[in-house]
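Excerpt of the complex: some chains, original placement.
So that you can tell them apart, the chains are marked A, B and C in the order they are listed, and the count of residues begins at 1 in each.
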Amino acid sequence: MPKKIRLGIIGGGGDSLIGVLHRVASFINDNYEIVGAVFNPDYEHNIAFAKEIDVPTNRIYKDFDTLIEEELKLPEDERIQVCSVLTPNFLHFPMAKKLLDNGFHVICEKPMTMDYEEAKILQEAHRNSGKVFALTHTYTGYPMVRQMREMIKNGELGKIHKVDARYYQGWINTVIHDKEKRSSVWRLDPTKAGISSCMGDIGVHAFNMVEFTTGLQVKSLLCDFNYLYEDNQMDVDGTVLIRMGEHVKGVIRGSQVATGEENGLAIAIYGEKGALRWEQEKPNFLYKMSDTEPVQIYKPGHAYNSELSLGASKMPPGHPEGIFDSMANIYLGAAKAIRGEQYNDGEFPTMEDGVRGMNFIEGTVASHKQGNVWVEMD
Amino acid sequence: MPKKIRLGIIGGGGDSLIGVLHRVASFINDNYEIVGAVFNPDYEHNIAFAKEIDVPTNRIYKDFDTLIEEELKLPEDERIQVCSVLTPNFLHFPMAKKLLDNGFHVICEKPMTMDYEEAKILQEAHRNSGKVFALTHTYTGYPMVRQMREMIKNGELGKIHKVDARYYQGWINTVIHDKEKRSSVWRLDPTKAGISSCMGDIGVHAFNMVEFTTGLQVKSLLCDFNYLYEDNQMDVDGTVLIRMGEHVKGVIRGSQVATGEENGLAIAIYGEKGALRWEQEKPNFLYKMSDTEPVQIYKPGHAYNSELSLGASKMPPGHPEGIFDSMANIYLGAAKAIRGEQYNDGEFPTMEDGVRGMNFIEGTVASHKQGNVWVEMD
Amino acid sequence: MPKKIRLGIIGGGGDSLIGVLHRVASFINDNYEIVGAVFNPDYEHNIAFAKEIDVPTNRIYKDFDTLIEEELKLPEDERIQVCSVLTPNFLHFPMAKKLLDNGFHVICEKPMTMDYEEAKILQEAHRNSGKVFALTHTYTGYPMVRQMREMIKNGELGKIHKVDARYYQGWINTVIHDKEKRSSVWRLDPTKAGISSCMGDIGVHAFNMVEFTTGLQVKSLLCDFNYLYEDNQMDVDGTVLIRMGEHVKGVIRGSQVATGEENGLAIAIYGEKGALRWEQEKPNFLYKMSDTEPVQIYKPGHAYNSELSLGASKMPPGHPEGIFDSMANIYLGAAKAIRGEQYNDGEFPTMEDGVRGMNFIEGTVASHKQGNVWVEMD
């Protein structure tokens, strides 16, 4: 009989949206209980927030280091088992590393680290720790994305030969076209946001979807960024040509200035025998195409879906589940791993996804800076 | 600083889907804590389930009456404040009534009662209790349904003259076409399911949507049911002509044999100046139409939406929320009412919705039995 | 080697839209040549229009009777073979009858006649003539509508048990809400437009689609109209309950005040084994649904379609054909019949469709006037 997993949360206080997303996701399958946290660097806000969401304040700590220190003093069966790291990007690496080094499991927001070098160090730390590390590439939690992966794995498309992924948003328009704003927002400041805006924030999701669904790896890439203004150092838009093997090519398109697009992640995979198309904003519709048969629309919860997909639905067909449910599926997978239960490949994104992602982001920047040349991935 | 509301749950144990839906909905906005329950009439299963979802077993009771009795012995600030009633249909009325009579708030699944008579008795009990009663017409929790209501209230459609609602499912096909199954399933047994299958289970949702979004009331109706087989006593399909006032007419269509339809609730409201269309399976898209302007697609989370709609979204535009979030919005509204906070009309369906619904169901049956004649609603 | 069929046109001059539609449809498959016409009751306009569209003026007649008279003087191999009747509604019957009586084939706009009585007289005249009579229920010319018919005929849905058709437009709003306009427009004047506006003009199309696709007949109906204003004598909206046999029921919904709807004809047919859904505004997408398999999207031009459907496509898949092509398919079917070539049932709507349609229209009016009672169809 499972007891709830003792969860710690770093960051995500106040009106943080990512905080709501993780907290709800942790509740959805009755697997986690928040027992400790540093919701906010300001201790008063920290405590106030804990009270607001009715988490006991006795294990609300003044900072991250104190959390580690104090939790380690507790007996193992009371101690936080896993920490969700929801802090600003540059803190993901040091916190995740310290948690792993001290024997905690980690659920980490993306980007996993600030650069590829850090990613490889964290990978090493993870290997040594023997702990669970889950990276929240949320979109892999959708039932129809999981169904894509399984259908491709089962050969339903035949040999893949063409990949087309897109992640378009328009929200940065209101910032980028205003000289004042674009020089002050942290997103467009490389010292705070990392070397890339568009690829680092959303392009990497599209990249992850490509590898997650196809089971193939990007071998090399060629990238062209768009800046819109000379005084803006960061990519707000970019197109990446990719090669995934002998005559397997594709394109990843990212934009934060695709006006009017909300959260336009979409992916299409074309193979010798069939193709699959999916869009994040209509997540419960998966289109299977062939040159000779009617298009088929797969939907969640039907018996014709794979086990991996069915495990990601709670309700019968026609009851839309959404982004919170998708994140909950990742927490569910992580819970199985933390408890040492059996789970399938694909139930949560891993350290390897994080390392690949940082490799990709650095590759796009390198390709662009060197004049849009081909860059090999490791 | 709010403390979580102490929630009791009656029913919803084991692999009950409605149990999952309510439990998750109660968690989503950090407002409720499950402190007591009778998940299952079998005490062993009851306890086992509590352990499985990690609810403390000390207030897991052997039956509903014991729950009432024991909770009343507790000091008021420890006692369950609100109970969610998720039991089979025929138990909704006696349980909800006893809860109200004993000073508990109630969140109740639909149909609220087995007949209109019971509904009026419950209404009286509620009036006397001064407690909160929320009926879980889940679909009213969607942000775009709430937006419909507000746009109509604000006169954006002008005078309404035509209403068209549909709730089509196909799941009962596998039962109805099998002589053995259709004579044994509880859904099609009037002693267990009530006087109606299709109208009682889903038609009433469509009816509720019509009144919720337009702010108008159905005055009279004429209904024709379809049975498919002579030996089946219950409606599995029906069409209802409705009149909502001087030259305001419409139709409510319900079916459980609409083959291939999953959970096809849809509504269109036509007024002198404009119209609105919405479908449950794509809940985040609301279509505003006019005879002279381009169709507009409203989506959740945008500043152009009403306060009632914005309060029902947690994430920015483009992050799909679904049925769990919709139910959570109803729990959120109920929480405000339970705490005596201010809330807007429409944040949760009320006793009046329940009474109207039972009036509607009985009306459809009466109209059909009397040979498809017009029946007045109260 | 076919020579083009000699076509005469009555009506459709000036800026008549129906004139354009028929003229283009007649050209599309290289089957017809316009050799004579009375485009307009005003002779000068008539001649001017012939010149404008470059039709030789020697057989442009001053009126319909003269056309008949003069054409009969010509040798048979020069004479008009078929006439398209595009005049105001009340002229369809006398003109079609005279044409048939004088040995001309007829292509006739709908409504075929002003009432059911006329329809039966015309049917008799047609029977005696031995000539081809095609009624332009345009929507039956779409390849995916024809595919519906064939799939149902082949039993792919099993026994039909539920039918739902809709024809919603909003254009009459601008007339009906203006007291001046609604008292003066011919459409709402029963002496000019016939006994019904909404059912006569568009509801009858929906009715025809129901019978065309299912191969079943409506046995009885119950109808409720909506008028919006007391001073308006004509239905601008109506809902019709239908019965098509033992436990086969359905609904036909028509409206000319469905604000913002353009030409919203749609149909869904539900059977024991599957269902089909189609919408006129996206005519090249046909949805096949089942309770257990993914939804399938049929599109025109694929080898998986029936012969009847494939014969209605000119281009390969993905090249949208539209309303002109649909009408052209009806002209193509009529051409085969006129030439005495073999053709399939369903290649053009017939006299029987017209008679059924008038029976339906009268039935809806009778049902409504008698207080929404059931009316039998013949």
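Some observations on this one:
We take it that a residue touches a chain if its C-beta (ideal position, glycine included) is under 8 Å from a C-beta of that chain, and two chains touch if they have at least 3 such contacts.
Just so it is clear, the model here is predicted, and its values are computed rather than measured.
This structure file defines a homomeric complex of 4 copies, of which 3 are shown in place.
As a convention for this text, only the chains that are shown with their structure count from here on.
The angle needed to superpose chain B on chain C by their Cα atoms is 180 degrees, rounded to the nearest 5.
With chains reduced to the mean position of their C-alpha atoms, the one farthest from chain C is A. Centroids built from CA atoms put chain B at 35 Å from chain A. Chain B and chain C have Cα centroids lying 43 Å from one another. Annotation for chain C: residues 288, 295 touch two or more other chains.
Within the complex, the chain C residues that touch chain A are 288, 292-299, 302-304.
Those residues of chain B that touch chain A in the shared complex are 1-4, 17, 20-21, 23-24, 27-28, 30, 33, 48, 51-54, 169, 171, 261-264, 280-284, 299, 314-325.
In the complex of the two chains, the chain C residues touching chain B come out as 157, 161-162, 164, 170-171, 173-174, 177, 222, 224, 226-229, 237, 239, 241, 247, 249-251, 253, 255, 257-261, 268, 270-275, 288-291, 295, 372, 374.
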